[in-house]
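Only a portion of the chains appears, each positioned as in the full assembly.
A and B are the chain letters, set down in written order, and residue numbers restart from 1 in every chain.
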Amino acid sequence: MKFYNVKLLTVTCEILAQKNIIEILKKHEITGYTTYEVEGNGARGLRGQGFKNEKNVKVEIIMREDKLSDIVEEISRTMFANFAIVLYVSDVGVVRTEKF
Amino acid sequence: MEILQLIQANLLTPIILFFLFGIIAARIKSDLKIPEAISEFLPIYLLAAIGLHGGIEMRNAGFENMLIPMVVAIGISLLFTLNHYQILRRLGKFNLFDSYALASTYGAVGAVTFSVGLSFLKNQGVTSEGYLAAILAVLEPVSFIMAIFLTNIAVAKQIRAKKQSFTNDDVSDIEMGLQETKTKLSQVLHESITGKAIVILLGCIVIGYIIGEEGFTSIKIVFDGMFTGAIVIFMIEMGIIAGQRLDDLKKVGIFLISFAIIMPTFNGVIGVLVATAIGLSLGGAVMFGLLLASASFIAAPAILRHAIPEAKPSLYITSALGITFPYNIIILLPIMFVVSSIAHDVEGSIDLFNYITQDWT
């Protein structure tokens, strides 16, 4: 089985910021992603106790390396200041590189 | 004094007791929690019940008289929002974003507060005009839209000012700024009008109006019989969330705490008097006042995080849910009820007077 190297970008942020992330992805012509609700703690305090709107969401995007930098740059620029958000990048191997 | 007795009696109703219980549970760090799916469903249910009830009433009583109260409510709500902004920005020294966010939070309305108000009136054996549910629906977005509009104008101005200090020929940039403002505004408009609260409320008003008392029979046990029981369960969760936020009161500061009590009192009493003046019933005037007194804490974050992300949610959620909501349902409701009773008595005597004079002429 041959695995091709791609990047996995993981963004953990407030649930109400999910829309912003998806829009940035769309702008960079990325439509594939996976999301799920999570709780957490960070600089902006415990998130996930009260209203659903105050939970976090994780957005995971498998993508080729070439788009990564631009997307992370845009997220950093437009969202780091105002939202509870953390992101990280990792190396993963996929089978069908044409899907991403 | 009558007000104190009424407050005391109100304190001992299930709704208030369950709310206080929730606060205590949170303070002693109990792991008690209403599961998310339930506490997400309950506001939908409450709004559906309010809407159906309102629609049925409107079918029974007609809604010709709705127009004036509706227009008055919108007008006052906008005025109040502007007033909040001035007070917060000038006296409270909050920044532009926080000021607008807070101003609109208090200009907007709270559906949960409205439910509690209906139950309070039921307890007093007093009815209110059904079309108030429609006013609730319309007021939801009004003050957000204005606040967001003004925020964007202000931001665009700032951008323009900044730009002009560098160069003179960037009209296109200003246009761009205004353009972006427009897009954002239309997005927010769409979001707040299609927000679940308004959609379910308006939808159920229409359904209630169509089906009437008779069509309601088969679903009455769910949407009427269980109403107060459902509120009571929701109050546990509201109490818990409010209790968890009490620690944040320090961050909120003494100015905002005072604002969160004085402003609703002012807005609410004005509301009761105006409503009485334009002819609403004793109960209707209380609900009208409550609309103006209440602050939004469920819909607000969903809209404001997108529209004014720079504003701190810890300010507007904490003050609306942690201070104003308990104050409104425990203390202000009885106050407004007494004010409305007096106002209607006075009016009654005036009417009586008119009647007598009419009779004599």
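Heads up, the rule we're going with is that a contact is a pair of C-beta atoms (placed from the backbone, for glycine too) under 8 Å apart; a residue touches a chain by one contact, two chains touch by 3 or more.
It should be emphasised that the depicted structure is a prediction, and the values quoted were computed from it without experimental measurement.
In this entry, the protein chain formula for the full complex is A x3, B x3.
We adopt the following convention: only the chains that are shown with their structure count from here on.
Those residues of chain B whose C-beta lies close enough to touch chain A in the complex are 36, 40, 240-241, 244-245, 298, 301-302, 305-306, 309-310, 313, 317.
Residues of chain A touching chain B in their complex: 14, 16-17, 19, 49-54, 81-83.
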